[in-house]
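Every protein chain but one is kept in place in this view of the complex.
Then we have chain A:
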Amino acid sequence: MPNYTFQLNGETVTVDAPADLPLLWALRDKLGVTGPKYGCGIDVCKACTSHLDGEAIRPCVTPTAEVAGREVTTIEGLADGDRLHPVQEAWLEQDVAQCGYCQPGQIMAAVALLRRTSDPTDAEIDEIQNVCRCGTYVRIREAIKAAAARM
């Protein structure tokens, strides 16, 4: 199997994987990075949302070969050591999470949105398609707005 080297949460990693193995499984099964979650495997639920060179991607449909030489950030790499990202802080303040399973993806999607637009409208927040089966959408919206205000 080929080796692929990329930046993962600030560190250089090399993974031995088939070229078309979805990044999600390279992360979870080979590198032990379990923050990104499986929810559908076809870019529908968005639970695995992570960043590739700062843009939101879904590792469940991103071939491992595609990230070679690039920078992957998962939820584990969002905080600066113990200092949480403002979006994570807002999430804590609004007490968003219920079961928590979709939340890494929700947060990574929110961070990507706030990179594109510093003061998102309700319509822009509506474009986040990440499924939250517990129904935390109201608090997600509040947390995004709170984070936007803080940033």
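Things worth noting here:
Going forward, a residue touches a chain if its C-beta (ideal position, glycine included) is under 8 Å from a C-beta of that chain, and two chains touch if they have at least 3 such contacts; residues count from 1.
The rule we apply is simple: contacts and distances are computed from a predicted model.
Not every chain of the complex appears here, and the one that does not is recorded in UniProt as "Isoquinoline 1-oxidoreductase, beta subunit", selected from "ATP-binding cassette domain-containing protein", "Isoquinoline 1-oxidoreductase, beta subunit", "Cytochrome P450" or "ABC transporter permease".
Residue A:97 is the one among A:8, A:56 or A:97 that touches the chain not shown. Residue-level contact of chain A with the missing chain is found at 1, 17-18, 21-22, 24-26, 28-30, 32, 34-42, 44-45, 47, 74-76, 78-79, 84, 88, 91-93, 95-104, 107, 122, 125-141.
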